[in-house]
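Note that one protein chain of the assembly has been removed; the remaining protein chains are unaltered in position.
Showing chain A:
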């Protein structure tokens, strides 16, 4: 190739790269814009929003809308802010995620390392639960919660979410453990380790990536859930998603958009943090077996 031709080729490569970056930046801006609007407007007094320029930075910076959203805003009939509901959500999410993850891991362990007759049918049935729409199980769930005396309580929501998440967590762990060498389990059996010792000492320490995937998945789904939250909660067990709705839809007084924006960000914050902290494991874990074959 001549020097001139090589120069042209190099220049073309630079141009192509520039176009790629331009498009990428454009999309990044496009996706970040809503977050920017929310953030910018949550830090403005209400008057500035009313003037109509949603995209402008605040002229007068204030955190009052955040404080209001957190502790004094009118939620339904109570002026409590989102705080108690945020707490409800934490009390619901943490046990639900923990229970469904631990049971999913045990299920995956049994379904791959302690195979029994009909195990694939059991697994198939559990998979089926991933595809059942939430709405179908509402009435049976309500009946069961009623029978258990858990209707309208946080433990009731924990139970519903843990059970509903089990299909997914089992799928994740089963596929991950499917690729885990059987010979390790056999070696541990010869070493005399029991069912739970093998699980705790051999499998769990190698399960980091899939635990992260499951926790993120379950945390996001349960935290963001609205349907179960609105169906099965009573006044003092309302999760934050439902509370946010009540905040935004309060029909009395003026619409405090800045408070609504702040409240929406507050409600989304935990999932955002979970993603930022462990997001890189998420992709790695998904690659490591959850969606493989």
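We adopt the following convention: a residue touches a chain if its C-beta (ideal position, glycine included) is under 8 Å from a C-beta of that chain, and two chains touch if they have at least 3 such contacts; residues count from 1.
In this text, contacts and distances are computed from a predicted model.
According to its UniProt record, the chain left out of view corresponds to "ABC transporter ATP-binding protein" among "Amidohydrolase family protein", "Glycerol-3-phosphate dehydrogenase", "ABC transporter ATP-binding protein" or "TonB-dependent receptor". Residue-wise, the contact with the chain that is not shown comes from A:188, picked out of A:75, A:145, A:188 or A:267. Listed here are the chain A residues that touch the chain not shown: 181, 183-184, 186-193, 197, 201-202, 205-206.
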